[in-house]
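Omission of a single protein chain aside, the complex is shown with its protein chains in their original locations.
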C-alpha cells in the first residue's frame, strides 16, 4: 500500500488472505515518496516468486498503475476513500490505465480491499486445488449465512 | 459479452488474446435477456476447464457481477461506453461489488477491453512460462515503440 | 431486499404498506450471495399470485434488474444510499436497464423506499376500489397537514 | 410528454404499446407552458378511466412529478437526454420526489421510453390475462433472438 | 418554501430582508403536497402587489419553476442541500428551466438563501432610493469588516 | 459577455430583449483580459442609469460574480457551455457566490441566455406597465403555441 | 486568501514555508468583498518585489484567477473544500482559466495548501541554491520517514 494511513482499509485484504490461508507479505511502497522502492519491488517481483500484487492507494493513486508498468504479474488495485472526492479521484487514477498495463480495479474502500484478497485467492486457486476448495467453502458459508427475512435491530 | 452491440468494444480483448496466442471462446450471454444461459455458463465454467472469464457490458451492467456470483473463477469486467452517461453507469454497476464477489474492473471502453485480454494473459502466465515469455516480449515491444519526440501529423 | 443492512431503509416501504393496509411478505434475497433464491423467487412470483415486487439494494445493485429479468410482474427498485458514492452507484445499477426489462426506480434512500410502498399501492388500487379510497385519504391527509407558515423550532 | 421535441424519444413508448396491443392516447402537456392543461389532465385522469400515465420531459423536468401530485394513478417518468447535462438534470428532477408522490423513473432516453411502455403493460397485465400472455411472448421472443456468438459487422 | 424542513435554510433569506428593512410574507407552499395553494399563490401574486418571490426547495424541487410558470414576477430559487446528492438534485431541478420561464438560481444552501434576500432587495432598490442606500451601506459594511490578516482561532 | 466566442449563446438574450422591446447595450468585458474595463463598467453602472446587467461567461467564469461585487444592480449570470466539462465549470463559477454578492444564475447555454432576457424584462416590468403587458402577451403566446398532440417529423 | 474561514486550510501553506525558511506575508484579500484591495495587491505585487502569490478560496473562487489577471507573477491556487460540493466548485472556478491567465492549481484542501508552499519553494529555489538544498533535504527526510511495513494502530 502507499501509506500507513491506507492500512485500516488494506487490512481487510490481509484479513481475507488470512481467512483463506494464503501467504503474503505486506509492504508500504509509496509511489511518490519511495519511488525507488517501488521500482525495485516491481522489477524483482516475478523473480522473487510473487504471484499477485495487491496495491491500494488514495487521491492521485499512482502506485497500482506504476507497479503494473514494472511487472507482468497481475496487479489488483484498491481505491482508498478520500475526504474531498470520496475516492473517485483514487478510482480514476487506478482504473483508467492505457492499453498495455491493466490494473484489476476493486470497489472503493474496505469492501474493495476484502475483494482484492478474494480475487488474489481466485487467481492462485487456478493452480492450487486445496485453495480452490477453501474458496468454494468460504463462498458457500457466505451464502448460507443469509437469513430469509430481515429482523429489526 | 452482454450483447452483439458490445462486440466492437470487446473485439479488442479477442484481438489481444489472438496476439498473445491465448485460446478462448466468445459468447453472447445477456444477464437480462438470457439469464439461464448466464446461470449455466457460470455454474459450469470451472468444471469445463475455463480459467478466466472476461465479461463486458453497458448501462445497468449486471453480467460481470452475476457471473462472479456463480463461479469462483476470476472474472474481469469491461464497462462499455454508453450514450448518456459515458459508461459511468456501466462502471459503477461492475465495480461496486459487495464483499465476497470481486470483479476485476478495467478502464471504460476499448482500452479496457484490450487490457482485459492482457490481464487474462497475465493470470494464465503464472502457470505457463511460454505465455509469460510472449507477454514479456509484447510489453518490451510496446516500450520500444515509443519515439523520443513527437512529430507533427 | 439484498441484505439485512438494507432493512433500515426498506422498512419505510413496509411501514407505508402497513399504513395503507396492503398485505406483503418481506424477504432477503441477495443477487450475489443467494442467486438461486433470486432465481426461484423471480420464476415463481407470478404463479404464487404476487402482484408487485419491491427490491432495494446498494452499490452494484443487481437485485431489482435481475428480478425484472425473471418475472413479468412490475418491479420497483429502491437505490440504497452508500458510503463512498452516496447511492449514485446503486441508482445507476438499478435505473439504466436495457430495453426489455424496466425497473420502476425510486429516489435514493428512505424517501424512495416509502414511495415504493405508495407506488405498489397505486398499482394495486387499479383493481381495488377500497385501497384506492384509502390511498386518496392518505394523500388528502398529507396535503391537509401542511401548515401555512413555517415556525421556528 | 412536455414538448414536441420529446417526441423522438417518447415515440419508443408508443411503439412498444402498439406492439403489445395496448390502447393509449398521446398528448403534449407542458408543465411550464400549459400548466392548466396539466392540472386538468391530472385531476380528471382517474375519473376518465385512464390507468397509467407515462410522462417524459427534459431539463428541469417537472411534468412527471407534478402529474403524480395531481393523481393517484401510477406515473412513469422518462428522463429525456439533454445537451449540456446528458439527461442527468432530467433524471434528478424526475427521480428525487419527496415522500408521498412516487414517480416510476426509467433509464435516460429512448431505452427508458421503450421500457416505460413495457412497465405500463406489466401493470395493466395484472388485470388482463391476454395482455400478460402477449407480454410473456414478447419477452420470450426477445430472449430467443440473442445469438450465441457475436458476428463481425 | 416547500416544507417546514426548508425553514432553517430559508430563514437566512428572511433574516437578510429584516436587516435591509424589506417587508415580506413567508408561506409554506408545497408543489406536490399543496399544488392548488401553489396555483392560487402564483396566479394572484402580481394582482396582490407582490413584487418578487423567493422559492426554496430540495430534491425534485419543482416549486420555483412551477411558480415561474404561473406568474410574470421575478422568481428567485434556492436549492436546499439534500442528504444523498448534496443539493445537486435541487440545483438541477431549479436551474435547468426551459426557454420562457426563468428562475434566478442562487447557491446551494444557506449562503444561497441569504443571497436570495439580497437579490430581492437589489431588484426592489431599482424603485426605492432609500432601500438602495441601505443596500449600499450593507455592502460597504461587509467590505469594511474584512481584516487585513488572518488570525489563529 | 466575456468574449466574442460567447456571442452565439448570448445573442439569444439580445434577441429576447428585442422581441420584448427592451433597450440594452451589448459589450465585451473580459474579467481576465480587460479587468479595468470590468471595474469601470461595474462602478459606473448604477450612476449611468443601467438597471440590470446580464453577464455570460464560460469555464472559470468570473465575470458575473466580479460584476456583482462592483455594483448593487441585479446581475444575471449565464453559464456558457464548454467543451470538456459541458458548462458545469461555468455553472459552479457563477452560481456558488458567497453571502453578500448574489448572481441570478440561469440554465447552461442558449436557453439560459434567452431566459436571462426574460428575467431582465420581468425585473424591469415591475416599473413599466407596458412592458408587463408585453411580457404577459409573450407568455400567453408561448402557451397558446403548444399543440395538443405530437406529430411525426 | 479570500476569508478568515480559509485560514485553517491555508495555514498549511504558511507552515510549510516556515519549515523551509521562506519569507512571506499573509493577507486576506476577498475578490468580492474587497475587490479594490485585490486590484491594488495584484497591480503592485511585481514592483514590490513579491515573487510568487499563493491564493486560496472556496465556492465561486475568483481570487486566484483575478489575481493572475492583474500580475505576471506565478499564481498558485488552492481550492478550499466546501460543504455542499466538496470543493469541486472551488476547483473548477480556479482551474478552468482561459488562455492567457494560468493558475497553478493544487489539490483540494489542506494537502493542496501544503503543496502550494512546496511549489512556491520549488520556484524560488531556481534562484536560491540554499533553498534548493533545504528543499532537497525536506524531500529526502519525507522519503526516509516511510516505514517498510504498516503497523496496527
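Assorted remarks:
Residue numbering begins at 1 within each chain, and the chains themselves are lettered A, B, C, D, E, F and G in the order written.
One rule holds in what follows: a residue touches a chain if its C-beta (ideal position, glycine included) is under 8 Å from a C-beta of that chain, and two chains touch if they have at least 3 such contacts.
Quick caveat: nothing in here was measured; it's all calculated off a predicted structure.
Considering the complete complex, the chain that is not shown touches A, B, F, G. Residue in contact with the omitted chain (choice from G:66, G:84 or G:106): G:106. Summary of contacts with the chain left out: across B:87, B:100 or B:117, the touching residue is B:87.
With the whole complex as reference, residues 46, 51, 72-74, 76, 91, 95-102, 104-108, 111, 114-116, 118-119, 122-123, 125-127, 132, 135-136, 139, 142 of subunit G touch the missing chain. As for the chain not pictured, it touches subunit B at residues 81, 86-88, 107-109, 111, 142-143, 145-153.
For subunit F, the residues in touch with the chain missing from this view are 1, 3-4, 6-8, 10-11, 26-28, 30, 33-34, 37, 59-60, 83-86.
One rule holds in what follows: only the chains that are shown with their structure count from here on.
Shared contacts of subunit C and subunit D, meaning chains that touch the two of them, come down to B, E.
Pairs F-G and B-D differ in how many C-beta pairs touch across them, and the larger number is found at F-G. Here the spacing of subunit E and subunit G, counted between their Cα centres, is 34 Å.
The mean-CA centres of subunit B and subunit E are about 51 angstrom from one another, to the nearest whole unit.
Averaging Cα coordinates per chain places subunit B and subunit C 33 Å apart. Counting only residues that touch two or more partner chains, subunit E has 3, 33, 59-60, 85-86, 88, 95-98, 100-101, 107-108, 111, 142. The full set of touching chain pairs reads A-B, A-C, A-G, B-C, B-D, C-D, C-E, D-E, D-F, E-F, E-G, F-G.
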